[in-house]
Every structure is written in structure tokens, then in C-alpha cells.
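All protein chains of the complex are present and in place, except for one that has been dropped.
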Amino acid sequence: MFETHFFTGIVDHPIDLDGLDQKLSNPDVGSQGWFYGVTRRTTSGKKTVSLSYQSHRAMADRHLRRLAEQAAEQFKLAGVVIVHRLGDVPVGEASVVVGCSSAHRSETFAALQWIMDTLKRDVPIWKREHFEDGATVWVHPEPVQAQQADSYAENQNTKERHL
Amino acid sequence: MFETHFFTGIVDHPIDLDGLDQKLSNPDVGSQGWFYGVTRRTTSGKKTVSLSYQSHRAMADRHLRRLAEQAAEQFKLAGVVIVHRLGDVPVGEASVVVGCSSAHRSETFAALQWIMDTLKRDVPIWKREHFEDGATVWVHPEPVQAQQADSYAENQNTKERHL
Amino acid sequence: MKTELANRRVLLFAIARDLVGADEVFVSVGLEPSAGEILLQLGEEFPELRVLLPTCRLAVDCEYVSSETLIKDTESELALIPPVSGG
Partner (left out) sequence: MKTELANRRVLLFAIARDLVGADEVFVSVGLEPSAGEILLQLGEEFPELRVLLPTCRLAVDCEYVSSETLIKDTESELALIPPVSGG
């Protein structure tokens, strides 16, 4: 028997790190890993004041939950925590916290990385950077996979042939 | 300029997780990762009550410090925390806590894994398992590398040839 | 033969929302459009989205779909998802 404890969610307030710690407590599990993504002050020379996050909330909620479930199955986790904050996240505060626990550390580490990579690729959350000089910019995301980018272009070509 | 904050040590009491959290706070760093090694209740069917740790303390202290310095250089870390607890560590409590912060998460994850792997191979700390039935056993460590195991055997051969 | 058309609502987010200046738009498409047709029609009706669209995915009822997927349920929620940048 293998029971997994899940805790995922989107929040509009500072993430309560101490409270989350409790979610992974499990006397049968030896290895616990955490990742915090934190707003940092400087990005390529410009001073950042805060990041603000927007999401398709229902979809993001569902995808965080699914991420946790897939990670638990793939990496045999006993516990998974994924929490993402929305709205303004000032410098030094966490926008995302991921925690995993498992019997062995290799699975804990692999799961943390897989969750962060997949979250950054698929969960509908967007980040806007607010600079000290008042400028704001939607953060340029990871390069979109060719396959995804093609679907619009393909349709345009198809349409043009049909004209 | 690149400044790194180190915090390493051996302690004889429960590890203060909240306190350690502060050690990695840095407004210029976006990525923070933690690993906790926790005593677990069950090992291959037998119920564990606690693990107790012994060390060559001066040597372990020095090697933890060096581990942190090497990791900081190799993975461009802004902060490194490594704390190991000695003596009895009851089920559910942490025996080791490692924390790393860096600009990017790939470095944070790589550093955490490297530190744990190297710590388990080289830092002179030993773990004894105490079972519910009163039995105790020195935990069989990771397989010793052939090179290390050879040095005694080689010397014996040399000696025998000299007899 | 006359093609029956319907207005479908599409939710916008992040940079797409800023480009159009609205958090939802309506596009005029056939009764069972494919996701690709929705994306194309967004480009037709909102030229300001064209540079972005090649990088976007469409989500139907909170799930990503491929461009061939047909949207049969007129109640389905459609969302234009620009490249995400959470974390």
C-alpha cells in the first residue's frame, strides 16, 4: 500500500512556509526536498521592485493538482506540495514553493526538478516584472516548442491554399 | 563580485529549521533549495526507534565547511547551509539539512545533489540504527569504492612478498 | 450553401489581454470549429494578436487541445494561452 499526501493551490497572499513544512511530515519517509522561487532584485542590470503574477486560475489549479499526482506516481512520492502565489510578489518573497518527500533522495531531487520544469512549461501562470524606474514588462518565457508554434502557422498556410 | 554566505556545522540538538531559513535570505537570489534527511520509522520491515550519529567531529566540521566552499565555487551559489546532527535522532526528526541558493534553479538542484552525494561518501559521520526490539546495528554504508578498498589489500600483498 | 456562424467567447490573459485591451473577445466561427480555426479567426479579427498567436495554445475547458481538435460543445470555455512564465 502506498498513500500519498497532496497539497496544491494558488494563493493571493504570502506563502506560509512554516505551515507547508507540516504537510510533508511523515515518520515513514526519510527524504524531504523543497524548492522556493523567490523574486530577486536585479535582472540583467535593472532593479526589480516586484513581480506580479496572473493566471487562468481554474486551469492553473487543475494543472497543479495533476502535476502533483503525476509526480507522485512517477517518482513514488509520499507527499507533494505545490503552491503558487498570484498578484504582487515583492523582492525576497516566494512566488512558488514545491516540496516532495520520498524514501530516497534521488527520487526527491528528480521530482522537484520535473515539477518545476513542467510547471514552467504548462501551468497557465504569467509573470510581469515591475522595475524601479516604473517600467513593467511581461517576462519573456522559455522558448516555445516548435510543435506548438507551428500550429498557428500551419493553419494559416492551409487557409492560404484554400483561398 | 560574487559574495557567498556559508553556514555549516555539527550540532548535538534538534536542527532549527526556521532559523536556517534566514541564512539563505538574499534579495539578489531567485532560487532556493533545501534537502532534509529525516529518520524514518521502518527499514526493510523492522521498526526503527531512532538513529544515532557519531563523528570524528573536528574532521567532520572541516569537511562540511570545505564541501560548502567547493559547492559554492562549482555551482555559483550565493548561499550554502550544511548542518548535521549527532547523537540520537528520533523518528521524524532531521539528521541533516542542506540548503543552497543561486540565480537559477538548475544550479541549486545540482548543488544539493552533489553536496549530499559527497557528504555521504567523505564526511566522517556514522549512523547506528536502534530498532524497537532493542537491537542496534551500524548502518551498512554505501559500497566503498574499489580504489579505497584496495589500499589495505595491496599493502598486505606487498608485505607478503617481502616476508 | 450558407455556412452557419456563431460567436464564440475566448478568454485572454497576460500579454494577449494587454494587446487587445480586454479580458475576453468574441470571434465568429462555424458551429463546430477546430481549435486551429479559433486561433486563425482571432488573428483575422484582432490583428494586434497576430505576432503572438504562433506561440499560443488554445485551452478548451481548462485543457490544452491540438489545432485539429473540434469544439463541439457550445458551452465549452475557450482560453487563449500565451507562453506561460510561472515559477
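Residue numbering begins at 1 within each chain, and the chains themselves are lettered A, B and C in the order written.
As a working rule, a residue touches a chain if its C-beta (ideal position, glycine included) is under 8 Å from a C-beta of that chain, and two chains touch if they have at least 3 such contacts.
Since the model is a prediction, treat every value here as computed from it, not as a measurement.
Asks: Among the chains included here, which ones are touched by the excluded chain in the whole complex?
Replies: B
Asks: Footprint of the hidden chain on chain B, which residues?
Replies: Touch with the absent chain occurs at residues 37, 53-56, 58-60, 62-63, 84, 95-96, 116, 119-128, 138-142, 144, 148-156, 158-159.
Throughout what follows, only the chains that are shown with their structure count from here on.
Asks: From chain A, how many touching-chain steps at minimum until you land on chain C?
Replies: The distance in steps between these two chains is 1.
Asks: So how far apart, in whole Å, are chain A and chain C when each is placed at the average of its C-alpha atoms?
Replies: Centres of chain A and chain C (C-alpha means) sit 24 Å apart.
Asks: Counting only Cα atoms for the centres, state how far chain A is from chain B in Å.
Replies: 28
Asks: Note the residues in chain B that touch 2 or more other chains, in rising order.
Replies: In chain B, no residue touches two or more other chains.
Asks: List, in ascending order, every residue of chain C touching at least 2 other chains.
Replies: Residue numbers touching two or more other chains: none in chain C.
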